[in-house]
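Here the complex is missing one protein chain, while the rest keep their positions.
And now, chain A:
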Amino acid sequence: MASYDLTPQIAPNLDRHLVFPLLEFLQERQLHPDEQILKAKIELLNKTNMVDYAMDIHKSLYHTDDVPQDMIERRAEVVARLKALEDAAAPLVSFLQNPNAVQELRADKHYNLQMLNDRYQIGPDQIEALYQYAKFQFECGNYSGAADYLYQYRALCTNSERGLSALWGKLAAEILMQNWDIALEELNRLKEIIDSKSFSSPLNQVQSRIWLMHWSLFIFFNHENGRTQIIDLFNQEKYLNAIQTSSPHLLRYLATAFIVNKRRRPQFKDFIKVIQQEQCSYKDPITEFLTCVYFYYDFDGAQKKMRECEEVILNDPFLGKRVEEGNFSTVPLRDEFLENARLFIFETYCRIHQRIDMGVLAEKLNLNYEEAERWIVNLIQNSKLDAKIDSKTGTVLMEPNHPNVYEQLIDHTKALQGRTYKLVSQLLEQAQAPAQAAR
């Protein structure tokens, strides 16, 4: 199952700190030997300032109480640097902690800078120090502090490059604190900047988009509205192109989102084509499931894939999120996925059949006969399915679905009237405008 683990593909597109949750998850699922994961963690921590944490892991990895010398040295260094940065940023921080003083700030950035400079002797150097300090805090794992400082820094900074990286930092901090609502806001802000900004090179822009998408996975699979929003974001032409060119593995998440969402059919068809096209560069059970159902109409294959999908979902850090309910945990997404996938199969199956044996159907749906019958009855009752059950022969009969010719004709012509009317009114408007001008 480890072969469907996307961590190696995803990790390079994430911030160091964002990889931790993934590793935690992997550790929990025990897909890889514990030792490897711990080593990976230390590796990750080496470049950050979370030295204490690294020491703990080191201890548990090698079952000793000794800590390598370089870690201790590093710790001292980090502490010293923290001190220095704190001092540098102190004037601004104390200013910001004073609510009265903060009230003096206005919407006008220039004014603010001027005011800070005049009245508090806070110049660009201090502001820069604030950024460095925030960054350092983030590196140390103090995400909430970092988020606060970055927020304030953004209000004061004039350098757009810096502002952008502050925004990235803020997003990461919010994600790590699991403030999904705020994170989503930041995400949208960032997206706007990325889309609007004239990047130095298109390549850069594509790269930013890919990062954004990777980071957003945290948000979308935790936020309540995430599953629709992920489609909104990923399925945009530009983002879809970015996925296709550089990170096709993201298709898994988009595909899952599509399956879990019942609406949005128009985009869905196009998406199937994309999956079809990218088959050579990426496939996993989830995308294969879609091709089976919507391209090859191979329902037995879809069946098999569905079972595999379950595994994949359980082992994916984003999809396999567990919810503890009482004393047992469930993976809500899995249940939803299976339910919807079943519906997908059934729906397509029904579209091309006029009579189906219930036994076969039950088998195809991974249900027993009774359940299948109940399920179909439900569907019929919810008027999702135009069918009848013939219980004597044990078959489902589809009602033929031929729209009335006359209705069609009416519908064809109905819009014409509106269009023509609009056309005429527009013409008249146009004609009147010059006439008025002439008068």
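The rule we apply is simple: a residue touches a chain if its C-beta (ideal position, glycine included) is under 8 Å from a C-beta of that chain, and two chains touch if they have at least 3 such contacts; residues count from 1.
The rule is simple: contacts and distances are computed from a predicted model.
Student: Looking at UniProt, which of "Adrenocorticotropic hormone receptor", "Ribosome biogenesis protein NSA2 homolog", "A-type voltage-gated potassium channel KCND3 isoform X4" or "Eukaryotic translation initiation factor 3 subunit C" names the chain that isn't shown?
Tutor: "Eukaryotic translation initiation factor 3 subunit C"
Student: Given that one chain is not shown, which residue among A:Q381, A:T413 or A:Q436 touches it?
Tutor: Within the whole complex, the residue contacting the unshown chain is A:T413.
Student: Just one of A:S60, A:S281 or A:S391 touches the chain that is missing; which is it?
Tutor: Touches the omitted chain: A:S281.
Student: Give me the chain A residues in contact with the hidden chain, please.
Tutor: Its contact residues with the unshown chain are 206, 237-238, 241-242, 244-245, 273, 277, 280-281, 295-298, 348, 351-357, 360, 393, 395, 398, 400, 402-403, 405, 407-413, 415-416, 419-420, 422-423, 426-427, 430.
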